[in-house]
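Have a look at this one.
Excluded from the complex is one protein chain; the other protein chains are retained at their positions.
This part shows subunit A:
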Amino acid sequence: MSYVDELQKRISQIEKGGHEKYHQKNEEKGKLFVRKRLELLFDENIDIEDAFFANCMDDSLPSDGVVTGIGKIHGQDVCVMANDSTVKAGSWGKRTVEKILRIQETALTLELPIIYLVDSAGARITDQIEMFPGRRGAGRIFHNQIKLSGRVPQVCLLFGPSAAGGAYIPAFCDIVVMVDGNASMYLGSPRMAEKVIGEKVTLEEMGGAKMHCSVSGVGDVLVKTEPEAIEYARNYLTYFPKSFREKPRAWEAKNAKEFEKSMEEIIPENQNAPFNMYDFINRIIDEDSFCEIKKKFAPELITGLARMDGKSVGIIANQPRMKGGVLFPDSADKAAKFIQLCDAFNIPLLFLMDVPGFMIGTKVERAGIIRHGAKMLAAMSEATVPKISVVVRKAYGAGLYAMAGPAFEPDCCIALPTAQIAVMGPEAAVNAVYANKIAELPEEERASFIQEKQDEYRSDIDIYRLASEMVIDAIIEPNNLRTELINRYRIYEAKNVIFTERKHGVYPV
């Protein structure tokens, strides 16, 4: 056999991955082979691959169970780490970890986005001394991720388990896409939970994709299939620059989708009646440009990337249809991370307010709503990208603050004619101020007294009065809002601000 023949033979052997039976097992679960995943992920295929021959002296460990390298997504070079679950269930040996570390360090040096295709059983216990505790052990993967965070986009596609320490790879990514039925994350498996703490639970309950994307918030996007997850990631990256040094690229501008009902018709006059904020968003963004993050988690607040006139914008919007649009600990958390994500990568922010305030009651106080709310305010306050807030309807109490109210240096705070800004709504305010008086009044006089005081209160917080006092910067006809926003973002693009000088803040986490 010639040298070249031998090389070819070895290459084709390694490219096949693990034993045939593991390929079959994966196929039964709807899981694609790692190299197929990469073909779908990249415009063509992976362009360069590193340490392809890792652990090649051992026939049972092709590439040591992980593929690392660089390929193009929409023309942009992107680093990748992809577990091969046909090789010892994608577990990590010494060389697996070293390969992951090296591609991360490449991402750091070249300042390129990095995608983690995770499908791994975790550490190979047999190799623990080599891969667990040391300077180049698995801990360093997370250290590198934390260093990469905010420098380059980090995306995790979860196709299988991500167990124990491995579960921190998703945790340090900007976004985690999970495939329903196959993806899972947990520190201790159900079997371990039963042994150690006596809890009996299924894998799905413990760390399934649905649970994480709707309850824990560790997952961001729930998808049905692997190709769907890959398509989401390809699209997601179109909103981002390759690193924090650049702005997102502009795409072809599109008009907003056309609807039968005008903006005016979808916003109810009664402040207390729900309406669907998605209808509002769809009328101001470029058609089909909404890329939602954490749709199923804390749905009382909508967060997502969109385009206006072809340019990226990050939207944070109260959803009155869910929980009245009230802010909860989870919604505040969700907003805080999303705001940081956009600010890190120079994506302008748009806050759409229709918020009765933060939730009250024992349940949320015990959950630390003050601490979580503070987190949202801190992130929003510190964001130095172009920042516009729009008061769609009500903006009561700390809700106004959390949603980039005038005190938090938005470049502009716009009100629609339906806007109502106050410490609290008229009903609550009249109750708070006149409770004793109302109680003293004869029954038949109460209703008219309350009505009169509420009307007084309403005229006191009249939106034109607030515009006259320059609390808000503009009142805009709702059907003109999109044009107004596009103009303002174009102008604010020149913004170049440093929030403040220090090592870092002490965050209310």
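Everything that follows uses one rule, which is that a contact is a pair of C-beta atoms (placed from the backbone, for glycine too) under 8 Å apart; a residue touches a chain by one contact, two chains touch by 3 or more; residues count from 1.
Criterion: contacts and distances are computed from a predicted model.
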Undepicted complex member, UniProt protein name, chosen from "Carbon-monoxide dehydrogenase medium subunit", "Molybdenum import ATP-binding protein ModC 1", "Acetyl-CoA carboxylase biotin carboxyl carrier protein subunit" or "Methylene-tetrahydrofolate reductase C terminal": "Acetyl-CoA carboxylase biotin carboxyl carrier protein subunit"
Which residue of A:Lys323, A:His372 or A:Lys387 touches the chain not shown here: A:Lys323
Omitted-chain contact residue, chosen from A:Glu27, A:Glu246, A:Glu265 or A:Glu427: A:Glu427
Which of A:Gly139, A:Gly181 or A:Pro274 contacts the chain that the document leaves out: A:Pro274
Footprint left on subunit A by the chain that the document does not show: 272-274, 320-326, 328, 356-357, 359-361, 363, 425, 427-428
